[in-house]
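For this depiction, one protein chain was excluded, whereas all remaining protein chains were kept in their positions.
Chain lettering (A, B, C, D and E) follows the sequence in which the chains are written, and residue indices restart at 1 in each chain.
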Amino acid sequence: MKLVIAYIAPFKLDEVRDALKAAGVTGLTAVSAQGFGRQAGHTETYRGSEYEVDMVPKVRIEVLVDDTLAPTVISTIETTARTGSTGDGKILVVPVEDAVRIRTGERGREAV
Amino acid sequence: MKLVIAYIAPFKLDEVRDALKAAGVTGLTAVSAQGFGRQAGHTETYRGSEYEVDMVPKVRIEVLVDDTLAPTVISTIETTARTGSTGDGKILVVPVEDAVRIRTGERGREAV
Amino acid sequence: MKLVIAYIAPFKLDEVRDALKAAGVTGLTAVSAQGFGRQAGHTETYRGSEYEVDMVPKVRIEVLVDDTLAPTVISTIETTARTGSTGDGKILVVPVEDAVRIRTGERGREAV
Amino acid sequence: MEINSGDTAWLLTSSALVLFMTPGLAFFYGGMVRQKNMLAMLMMNFVAMGIVTIVWIAVGASLAFSGTGKFIGDLNLAGLMDVGLGNELFGERYAIAIPDTVFLMFQCMFAIITPALIAGAVAERMKFTAWVAFILIWSIVVYAPMAHWVWGGGFIATQVKAVDFAGGLVVHINAGAAALALVLVLGPRTGWGKQVMRPHSLPLTILGAGILWFGWFGFNSGSALGSNGLAGQAFMTTHVAAAVAATAWVLAEAMSNGKPTTLGFVSGAVAGLVAITPAAGFVNLLGAVVIGLAAGVICFLALKLKTKFKFDDSLDVIAVHLVGGILGALLLGLLADADVNALASGGMEQFGRQATSVVIAFAYSFIVTFIIAKVLDMVMGIRATETQEREGLDLSLHEEQAYVMAD
Amino acid sequence: MEINSGDTAWLLTSSALVLFMTPGLAFFYGGMVRQKNMLAMLMMNFVAMGIVTIVWIAVGASLAFSGTGKFIGDLNLAGLMDVGLGNELFGERYAIAIPDTVFLMFQCMFAIITPALIAGAVAERMKFTAWVAFILIWSIVVYAPMAHWVWGGGFIATQVKAVDFAGGLVVHINAGAAALALVLVLGPRTGWGKQVMRPHSLPLTILGAGILWFGWFGFNSGSALGSNGLAGQAFMTTHVAAAVAATAWVLAEAMSNGKPTTLGFVSGAVAGLVAITPAAGFVNLLGAVVIGLAAGVICFLALKLKTKFKFDDSLDVIAVHLVGGILGALLLGLLADADVNALASGGMEQFGRQATSVVIAFAYSFIVTFIIAKVLDMVMGIRATETQEREGLDLSLHEEQAYVMAD
Partner (left out) sequence: MEINSGDTAWLLTSSALVLFMTPGLAFFYGGMVRQKNMLAMLMMNFVAMGIVTIVWIAVGASLAFSGTGKFIGDLNLAGLMDVGLGNELFGERYAIAIPDTVFLMFQCMFAIITPALIAGAVAERMKFTAWVAFILIWSIVVYAPMAHWVWGGGFIATQVKAVDFAGGLVVHINAGAAALALVLVLGPRTGWGKQVMRPHSLPLTILGAGILWFGWFGFNSGSALGSNGLAGQAFMTTHVAAAVAATAWVLAEAMSNGKPTTLGFVSGAVAGLVAITPAAGFVNLLGAVVIGLAAGVICFLALKLKTKFKFDDSLDVIAVHLVGGILGALLLGLLADADVNALASGGMEQFGRQATSVVIAFAYSFIVTFIIAKVLDMVMGIRATETQEREGLDLSLHEEQAYVMAD
């Protein structure tokens, strides 16, 4: 099993989730995040003082998948979240050694 | 060392934390999350328009543990967070290659 | 590639980010978190009732790095986030099997 | 008496201020619940602005202020159909110089906020539909008679000869006793005593308290029903009692817990405002200071006691409104200064009258509310299900979410 | 007429209350947008307090209230330079006993909130600079003439003989028609219909609604321009219509969607307040109930219809203000009670006048707004870019962030 982690633009969340659903993914967990990367940050101005803020709002999503589904998940996120401008984000894949569905106690692939 | 990640229902957080403490866990990090899974989402209505919202509030917790403690942690979360209804959540185990306690610079098992 | 995860004190975020930038890191993702550990929690009082709250606000940061840069990242976080008191936090290293830059589709080291 | 534009101006303003107190109260309470029940809490208060107004114009005002019954008014004013632009109805009767419509609207705002006060006790678990049914019935069966007894020429005014300047009996003891009854029928929130239930947004609570303090000038000073020396006196006693009680609460707290809290300050202010309510136009400044001091300290101690009891009065309606209201109603009996208002003069006689009226108000409100609650519970159920409580009443009862920070 | 201190007190208070409605409206709207556009929404409302005030003292007040033109006032009062401390200008003319400054400031607050109402329709996408230009021009070209026609002695008052107590035509239909025109020029928000755009903070919306209800007493009851029986009547009809409409909306909603919502309640209240606005000083209590009922149910249905249309009126200015305003203006024609106010008496004749005035107000506002919007769009562009919309207008247009919870 793999944990596919992705940082995406907030306004892409709905679309990515729907695409993943369509691709057969049965679950996903999302968290609001702040990212810094190549994408330029922004200036904020408070009473005439300018602050350069280089953290940009992102959403961090996490999908636990069976090894075989991982490539589909990655390519689905990739194509859906892409706008072509910096700040589109990244996808990482982390190995998962075990998984449990709390409700039933099922383990491993069953738990996904 | 392992990183045990779990998605649980928000109202279970206090209970799970206390149970983990009792089981010998010395630390934990929690983050508010939105999950989608088998659990039905909910309808929201704003001025007569209904929106199906399939993201449900969850808490994502993360526990760094020594390999030997991992099974206890998993089973503790499992039993404490279980209510028997969909939405109870999941637990995953991810391998950790190294760990550092920032305050002291201790590494590996010492750092847990 | 590695994913370096760190839990740090919120007021250290700016400093750590700047130090990491200086050390050559090109991106980072941060999330607000609540941590429990050795650091004492605090008491909250509402209308005469005292509550012991042992979750402390933390920031969870995540840096995807090339294997070779990992030690630098760790030591940078370590030195910058350290104040010497409990609650300074922890750093973990998790293996990453694959990475994708969404914008370009670049993979692996290229994607970092 | 001819209509006086100055008196009318102050009463129009006061009516608006008292209406504004209900949103203020909504936020005062709302900030203290968990975020998943925020909207449900706001809604319990706001809906009173709808339902009670309708009840009031339909029958409430008439039952409270029409006729000469000892125990209840008549229905001659039902629907307020005969109310004109002048002051034929209430001008002579109360020797006031404001249009009847203004008198009736000023009173309407009191009828609204009284059941809204109860909402704090049943927060985070009462079913919304049951709440609507409850305030509808309660406004007719409990509020209207009580208002009649005290202000509409009923037996508390004429026989017991107790006084109540702006609603110690009619509003606060009434709401507090009802809160106790309702809480006993309803039972505690799921997880109560086990889970920590912290206020989700104290800034909103404090905002609500600010609005309440502001609006209370209309409540108390407006109860002079004119723009005159008595209104000025009530304004002053109100402000001073609030200030003293807030300070006293924080001091008591600092001495007992070690830390002065913001929630403590505003709770003290509200307790002081509650306690001065019946007395505002009867006491001198010293009286106001004493009442404020008593309210701050005793309501704080009442809260400390609360943990000893087995009921879950979620947002402390009993400790603040019941205890505060009783304090004010009784102390007024001792402290009333005939130089301020010839209608009452402090001493054991007036104290006795006040004590009697407190017992009557408490007993009536408690018993009748208990019965209403029991009946409603049998008929329709008054509690949300455990699943609804878990999910939060906002989503489960109203299909809404208070805060959506996504995107 | 000599200046009367009571009338003046109520009008000073009312002016302050109406000014306070604009912040109230800002929060009512602000809570409904996504958090990334929160400040931009607040700013669209607040800036009207700046720009429109300046326009008003420069030329607006004069165009609306000076001279005897049928279609437009003159510029004799431009800059308000000749306004003294007395009531020479408006005292005799309107038979009122308040200083001219107070009359002009009371009217200024109406001029401010009217364009602010439009902001809800163009939320989350209109360019700030274009908005500033828009309200500046609109206040002169649309608002001032309309105010003149209805309240300044223009042809709607004198020829059409339609009445408008507190701004059904001048404020609500005017703003609603302008909203429709502006939305048609502007087009829908990026992602509209595809993305779910939920209110980011309903508590703030509800707070705004509370402030609006409170302030509306100044708006409607203050429109009696005195502290008297008529003010009392307008106060009562206003409060009752709001209460009935809020309740009706929630009932309609519960019957149609299954759940009563908090946003529904406050939307209903606002709809009721809008609808009673033109009628507040003309109808009796029964009239207020009917208007409230109609507003609650019909504005709710208007919203349900909205999905059928292709325009994105983000925060429902049309369904609430245009529909509500028309309802009130027309129903007043049927329900006006000459015992309340000798100026209008319900019946087909008055209904016809009202209908005519509605058509005129709608047509004028719609057409002229459409032209202004088109011209502005050509000259400077009125829409934020897609990237700005994506990033949120707060950051992209104002370099600010509404909420920063870090550390």
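Here, a contact is a pair of C-beta atoms (placed from the backbone, for glycine too) under 8 Å apart; a residue touches a chain by one contact, two chains touch by 3 or more.
Remember, predicted model here, so these are calculated numbers, not experimental data.
Looking at the complex as a whole, the chain kept out of the display touches A, B, C, D, E. Summary of contacts with the chain left out: across D:M1, D:L184 or D:M236, the touching residue is D:M236.
Across D:G84, D:P260 or D:G352, the residue that sits in touch with the chain not pictured is D:P260.
Of the listed residues D:N174, D:S221 or D:S365, the one in contact with the hidden chain in the full complex is D:S221.
Shown as candidates are E:V47, E:V150 or E:I360; the residue that touches the absent chain is E:V47. Although one chain is hidden here, its contacts on subunit A can still be listed: residues 44-51, 53.
In the full complex, the hidden chain is touched by subunit E at residues 3-10, 12-13, 15-16, 19-20, 22-24, 26-27, 30, 38-40, 42-43, 46-47, 49-51, 53-54, 57, 79-81, 83-86, 98-102, 104-105, 108, 128, 201, 204, 207, 227, 397-407. Touch with the hidden chain on the side of subunit C covers residues 9, 11, 14, 34, 42-46, 50, 53.
Here is the rule we use: only the chains that are shown with their structure count from here on.
The minimal number of chain-to-chain contact steps leading from subunit C to subunit E is 1.
Shared contact partners of subunit A and subunit D, listed by label, are B, C, E. Of the pairs listed in C-E, A-D or A-E, the one whose interface repeats that of B-D, with over half of its contact pairs matching by residue number, is A-E. Looking at which two chains touch through the most C-beta pairs, you get D-E.
Centre-to-centre separation of subunit B and subunit C, using mean CA positions: 17 Å.
Subunit E has its Cα centroid 33 Å from the Cα centroid of subunit D. Shared interface positions of subunit B, i.e. residues touching 2 or more other chains, are given as 31, 34, 44-46, 50, 53, 94-95.
Counting only residues that touch two or more partner chains, subunit D has 196, 398-401, 405-407.
Taken together, the touching pairs cover every possible pairing of the chains.
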